[in-house]
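Taking it in order: structure first as structure tokens, then the write-up.
The other protein chains are all here in position, but one chain of the complex has been omitted.
Each chain gets a letter, A and B, in the order it is written, and its residues are counted from 1.
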Amino acid sequence: MRSWERIWIGTTIVLMVMATLAVFVYAPREAKMGDVQRIFYFHISTAWTGFLAFAVALIGSIAYLRTRAARWDQLSHAAVEVGLVLLTMAIITGSLWARPVWNTWWTWDPRLTTTTITWVVYLAYLLLRNAVENPEIRARFAAVYAIVAFVTVPITYLSARLLRTIHPIVLGPSVSAEAQGQFGLTPRMVHTMVLSLIAWTLLFSVLLWMRYRVQRAHEALEGMEASIEASFR
Amino acid sequence: MGYLVAAYLIFWSVIFFYILYLARRQRAIEERMDRLQARLNPDLWEEHDEL
Partner (left out) sequence: MSLRPALQLERISKAFGPQWVLREVSLTVRPGEIVALMGPNGAGKSTLLRVVATLLRPTSGWVRIGDFSWPPDGARIRAQVTLLGHQPWLYPDLNAAENLRFYQRLYGWPEELGAVDAALRRMGLAERARDPVRRFSRGMLQRLALARAFLSPAPVLLLDEPFAGLDVLGLEEAREAIRELVAQGRAVVVALHDPAAADFAHRVVVLVGGRLVAEGSPTDFLEKTLQELYQARMDRRPISAAERPLRPSEGNFLSTRGMLSDGIRGISMAPAEVEGIRSAFPMRLQRHGLRAFQALLWKDLRIEGRARETLTPLLTLAGLSLFLFGAAFELRPDLARSFVPVFFWMLLLFASSLGVGRMMASEIDRGTWEGLLMVPGDRSVLFAGKAIVHSLLLGLVTLLSLAAAGIFFNLSLWDPAILLLLALGVIGLSGVTTLLAAIAMATRARELLLPILLFPVAAPLVIAGIQGTRAILEADPAGESIWLQILLAYDLLLCAVAWIVFEEVASS
């Protein structure tokens, strides 16, 4: 492992530990919901990194179509997979929070629905990649789909905001009087939140880097096998 | 508190296994490449390198 990788991963681990301590110890206990409110810190953080991942996939896709360099396609692929893992975690942690607060694992609340739609879009992205054999065509199709998918995400969210939502809106102006589980942020909560966001973003960057390296190695191996095959023909 | 701990454990076990899975895959691929390279005729390999 190179030294900058060591520093990077070390920083991530230290920050993750600090964030965990902050979540459990430093942050105050929320009055109405109690301890379960603490899920909020890593629920938000995972959701944020998930969407960050899809933004990276979008950038990678545009860059691929402009440069045709395989590494951009590999980056997009890695970002989508990591993003899906993180978004899945966001949905599960959200569900675990909803059970005591909303008294249900799942509701057809627009915010939940739209997050799930986003999740399905990127699952479809992976299925698409799986269905194309030619690497060059696969990269092109995947890039186009990632762009189209990312364009629809904001519209999906916009329509969710217009539908009545019971999901609390902690960040940004509250538009719904019916939100259940709404709470105000104290300064300590804000500190914990910021720390968590930074730690999670770093965690995401490490995961992305690992996944990207796997993808690169995998494609290099495929290339090697094919050229060996070709040379013996 | 139970839900909080459950959420925390699920989150970390999934991330942990994901990292483990990535590291294993990386190692498997690298080992396979090493084996291939070792079997390969060196001058043949040079030719492919430049492609």
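In this section, a residue touches a chain if its C-beta (ideal position, glycine included) is under 8 Å from a C-beta of that chain, and two chains touch if they have at least 3 such contacts.
Model, not experiment: these values are computed from the prediction.
By the touch rule given at the top, the unshown chain touches A in the complete complex.
Residue positions on chain A in contact with the hidden chain: 65, 114, 117-118, 120-121, 124, 127-128, 131-137, 140-141, 143-145, 147-149, 151-152, 155-156, 158-159, 162-163, 222-227, 230, in rising order.
FYI, only the chains that are shown with their structure count from here on.
Mean C-alpha positions place chain A and chain B at a centre distance of 21 Å. Against chain B, in their complex, chain A makes its touches with residues 34-36, 38-39, 42-43, 46, 85, 88-89, 92-93, 96-97, 99-100, 203, 207, 210-211, 213-214, 217-218, 220-221, 224-225, 227-228, 231.
Contact residues on chain B toward chain A in their complex (touch as defined above): 1, 3-4, 6-8, 10-11, 14-15, 18-19, 22-23, 25-26, 29-30, 32-33, 36-37, 40, 44, 47-48, 51.
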